[in-house]
Every structure is written in structure tokens, then in C-alpha cells.
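So that we are looking at the same thing, I have put the structure below in C-alpha cells.
Yeah, one chain of the complex is gone here, protein chain that is, but the others are all in their spots.
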Amino acid sequence: MNFEFTEEQKMIQQAAKDFAERELLHDVIERDEKSEFPAEHIKKLAELGFLGMMTDPKYDGGGMDTISYVLAMEEISKVDSSVAVVMSVCNSLVIWGIETYGNEEQKQKFLRPLASGQKIGAFLLSEPEAGSDATSQRTTAEDKGDHYLLNGTKNWITNANSASTYIVIAQTHPDKKHKGINALIVDKNSPGITLGPHENKMGMRSSDTHSVMFNDVIVPKENRIGEDGFGFPFAMKTLEGGRIGIASQALGIASGAFERALKYSMERKAFGTEIFNHQINAFKLSDMAVKIENGRNLCLKAAWLKDQHLPYGTASAMAKQYCADMAMEVTTEAVQIHGGYGYVKEYHVERLMREAKLTQIYEGTSEVQKIVISRSLLK
Amino acid sequence: MSVLVYTENWDGKFKKLSFELVSYANEIAKKLNTSVVVVSIGNVGEEELKKLSNYGASKILNANNEKLNGLNNQAYTSVLAEAVAKENATVIVFAHNNSGKAIAPRLSVRLKAGLATGVMTLPSSTEPFTITKKIYTSKALANLVIKTPVKIVTLLQNAFGLVEGPASGTIEQFNPELKDSDFKTKVVDVNKVTGKILLSDAEIVVSGGRGMKSGENWGPIEELAVLLGAGTACSRPVSDEGWRPHEEHTGQTGKIIAPNLYFAFGISGAIQHLGGISGAKCIVAVNKDPDAPIFEAADYGIVGDLQKVLPDLISAVKELKAN
Partner (left out) sequence: MKILICISNVPDTTTKIKFVNNTTFDNAGVQWIINPWDELALTRALDIKDAQPGVIETITVVTVGSQETEPTIRKALAIGADKGIRVNAEPKDTFFVASQLAEIVKKDNYDIVICGIESSDYNGAALGGMLSELLDMPSVSAVSHLDVINGQVQLKREIDGGQETVEAQLPFIGIVQKGIAKEPRIPSMRGIMMAKGKPMEVFEGVGADSFTEFVGFDMPKPKAACKKIDPENVKELVNLLHNEAKVI
């Protein structure tokens, strides 16, 4: 066991922190209010290599480990989760999926521009009637010999508009149920793809979320990832890693709110002293600190397992469920410590609280994580 | 023995800073039972030079040579080294400004004389020569001992003030030897802003931060500055955003100033900013955030809206000036 970060990990953490404070903080409130996608910010983040930070350098990735990814995700999420979610979807879902299960041709063609950050990706799994229950896919990918014909609707798609490369999960053999599902790499500009309106969300408002409709979209056969029918295990494996990203995001939301609350409690005076000196607040902050530390350890443990090529599905579910629920608690307390100031936008904590809520819902709700965790108990 | 002072001139004129340096040197000279010799480089009239005697200059070495127009680090160092030898100086005083910072370190090496930069007080003892300076950009103080027989100090502006102490002020033409090898740099163009009060000279500084919201809102700050005969400054985010030129950036990595009065409008007071203004005698902060750290550093504070407070302040100052 070793709890010491390497020099490189610390440098990445600092780089992410500097980026968040210099490039994201100054207009995060405005972007949230206007629901404005941070295109320029993402471009800069991509130039620094954060979107494909774990990908093998031979495909233009950053070659960093998952621990570094957790640290970077936490720092970015402290300031702006709408940016962090782009980073998570690219790294954990789209890029990891193609790098791990794609063939060499697919890697050369699709992975390279994604890993280098020239293009961004989206992962299309959720449907109007299949959210956390990923087995009941209604979107179909009909086998037409040399191509698939894609039809159906996907919901709540992060990066739907800004991505160039989609990974779409769709049913090819309905009779085979989840064993008939395929994962296809789809060019977003293919004819027959239309987007629903930008979702007017409670939080992470500047992330670009839409529904996506497919109407007779032709996808070449060579864009299928893995063997015929590999789509479901592909999606499940990919989401295992995705959970580390979202867990780290929730962690960052919590620690960002905590840092602000701590600072505020040492500056704000009430009854003749800084409010930190009122024990009720000191204990609140102490509880928040313990929860954050727990959450961080869960994230790092899951990341460590992944880096050691050990099974991490349960660990990542634990991290995701705990951090998401914890972020909700911590941000709520952070708002409370700020009093009235916490309820107005300028102090950031109300936004962090709104962002925390989403981490309990997307990429597998907290309830679904509990299903994953409880099932693992029986093994 | 003597205490030597280098006084810069600005188009043939001295500034308050020049007289402050002489006043300071004079106090050190008293401690050492010796007298003050001033070196002036460049074209300065006799009447102007004579003014230095009011603050304790016994002798003024006037090095007026066309070759010395424009600061040249190596050549100026040679001039001062020759003056030190000639006058047997044991303490040499510079201003802690760009020219002091350019020459003093070179002279330190040339004379093997220990250097204390940015000092703010007289030496607490002359044997050993112990002096206080700010470190960590004013977050702490250090006592520094200079161990060498000859000592060099650079004095922070406004740290000492003016002390009159008339002395003979004999002006002596000084023709130091100038070597061609000292002239490896050349000033080819000078571009000066005129008609504006320089931040480094200003007794009053009016400064704005991110709370001003936009560079277009600087009108009232400039108006107040004109009313008070003040310089204008800003915090780092403001210059980074390009709302104001970077020459106005006051703080740890920008200008360090020590005016009598500093107005901070919409400046939260990050520790880096406070480092640049902690020498100010009086700080007034206006900020809508009652918990902004600037109020910890301020002498007077108003928690309120800049849009309202600034115009009110301008009219109140106008009223005062009218009476």
C-alpha cells in the first residue's frame, strides 16, 4: 500500500486545477445561466490532452493512469461539471470503448482524432423507455449485408450536438434479447440523424444534452465494435469505467463546495466571531471532510484496481453511489453554511448543489449502483 | 568615509523620491559620524542639484556626460564604483525602483559589497549592519545582516519620508573614466506617457478590481483620480482581461506601491494584491461583499454598491474641494 501520489500525478492534478481556475471559473456562472456549451473551453482542454488522457500515446493519447484521471476530474469538477462531463464521456466511454474493444482499423480512423482531442465523442445508450435498464433497447440496427440500418431515438445524450463521433447501442436481433445488441461507431453527420431541442436542465446546464433521432441511418458494417451481438457486454464494461469518471466528478463537486464553505466559515462573522468558531459549523465541516475523504478513497481504489488490471466493477459502483449521494449531502450543507449567500448564484454553491443531483441520476442511478453492489455480495 | 547616494533625475528634475533617499542617507551618515555624497548622472542644472543639500547632501558629484544619457547598467555601475572609491564610501543608497534594481546588484559584485534590497527602515545596528526588509511580498519581515565592509541598500519608496537637514552641498564636476566595453546596450527609442500622474509618484492611488464589471466602467475612477490628483491602478484580473493596461496592475507580480492613500473599488483583496499595497499609509475599500478580505487590510470600508458609492464619493470630494 502506498498513499503517496507520484510527482507526475501531482503535476496533472495541478495542471487541472490551474486550468479550472484560469479558464473555467471566470464565466462558469454565466454559461450555466445561458445554458451555453463551453466550446472554446473544451478546445483548450483538448489541446492539453485531457480528453484522451489515458489513451496509449501511439494513438495520440496522454498515456496517463486512472489515478491521474480521478485527480484531474476532481479538480475540473470543483469548478465546472459541464466541462467535466465532456471529459468523462470522452475518456471513459467513447475513447476507452474503442481503444479496448475496437480493431486496429477503427483505432486508426476513430480513436486517433478523439484521443488527441480534435474531435469529441458521445455515447448513445439511454432511450425514452430504457435508462438504467439497458437491456430493453428499442433502437434497431437492421443487418443489411454490408451495412446496418439504424432507426430509433436516444435520450439525454451528453455532447449530442458537439460530438463528431457517436457510439450507438442498438438492437440487431430482437429475438436474442440483450445478446442481440450491437455497438456501432456512427458519424454524427450521417444523413438521417436529427437532434431534439437542447434540454433545459436543472444543473450542468451548459453541457449539451439532446435527444437524437435515427431515421434509416446507414452505418458501414466495419463500424461495429467487436463480434455480432457484443453490444451489451461492451456497454456494461464501458459503464464500469464510466462510473469512475462520474464518481470523481461527484467528488469534485463535493470538495469544491466544501472548500468554499470552509473559506466562507473562516471569513464570515456572526455573534462576534467567525462562524467556523461556532461548533455546529465546525462539526458540519468536519463531517463533510470525512465524507469527502471516504469518497476520494473509493474513487482512487477503483482507479487503482483498473490500473492493476483487476476487476473494478463493484468498486466503481461503490464509488459512484457513495460519491453521488455524498455530493448531494455535502453541497446541501455548503449552501446552509453560506446562509442567504449560498442561495444566490455568485457564491457557486447553489450551482454545485444542482450539479450534484445529476450525479445521482446519470450513468446509472444510485439505485442501480445498489443493484450492482448487492449482486456482487452474493458472489 | 562617506555615505553615497545615487539619485536619478527625470528630464533634469528630481522627485520627492530623490530627496527621500538623501534624507535617509543623512540619517545613516549621522549614525556613522560621516557625511553624505550624492552622485547625479545626466544633465541636471545647478539650481536643481543644490536642492539636494536641503536634505543633507554635503557634496554632489555631477557626472554630466552625453554618453551617459539613458540608463546603461554596466556604464552606470562603473561610474558609481569610481565614485565610491574616490569618496571612500562605506554605505551606498539606491532607490528600490527599476534603476536601483538594475545597478545595485552589479555594484554589489564589483565592490564585493553586501546588498540589502527593498529595505524600509534605518539599520537597527550598524555593527553588525542589521536592517529590516519585507519578504514574501510583505507577508513577513526579515532582519538581514550585511557582512561585508561596504554595504549597499535599496530603499522602498515612501518608507522613510523627507527629513530636512541642510548641508553644504558643494557641487563638484565628476568625470569618471568611461570604457567602450561598458556600452554594449543602447537605448534607441523612448516612449513616454505624458500628462498622467505616474503610479510610482502618486501620493493617492485610485484602483479598481473585477467588481467594476467592465473596462468601460472606469469613468468614475478616472474622474475621482483627476479630482484628487491621484494615479490610477487596478488588480490583476483587470489587467489580464485587458480592461486596463498592465502598467496599472498593482500586486505581487505587478507594481508594488506605497502611497499615502489607496482606494480599492471592487477589489476583493486576494493575498497577491495585498502584497502590492501593504505599504500604503491609508487604505479605503469599497466592496459589496462584507466578507471580502480587502476589509482586513483596509482602514476605512464601505460595504455597498459601487454604482452608487462612487458618484456619491465624487460629489463629496468636489464639495470638500469647493470649501
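Worth pointing out:
The first chain written gets the first letter, and so on, giving A and B; residue counts start at 1 in each chain.
As a convention for this text, a contact is a pair of C-beta atoms (placed from the backbone, for glycine too) under 8 Å apart; a residue touches a chain by one contact, two chains touch by 3 or more.
All figures in this text were calculated on a predicted structure; none of them were measured in a lab.
Screening A:37, A:50, A:234 or A:276 against the full complex identifies A:50 as the residue touching the chain left out. Here one chain is not drawn; of B:16, B:67, B:213 or B:308, the residue touching it is B:308. Across B:88, B:168 or B:185, the single residue that touches the chain missing here is B:185. Where chain B meets the missing chain, the touching residues are 10, 70-71, 73-74, 77, 96-98, 101-110, 112-118, 130, 132-148, 154, 184-194, 196, 198, 200-201, 204, 228, 240, 246-247, 249, 252-254, 260-261, 271-272, 278, 281-282, 284-285, 295-305, 308-309, 312-313, 316-317, 319-320. As for the chain not pictured, it touches chain A at residues 7-8, 10-12, 15, 18-19, 22, 47-50, 53, 57, 61-64.
In this section, only the chains that are shown with their structure count from here on.
The mean-CA centres of chain A and chain B are about 53 angstrom from one another, to the nearest whole unit. Chain A makes touch with chain B in their complex at residues 26, 264, 267-269.
In the complex of the two chains, the chain B residues touching chain A come out as 237, 291, 293.
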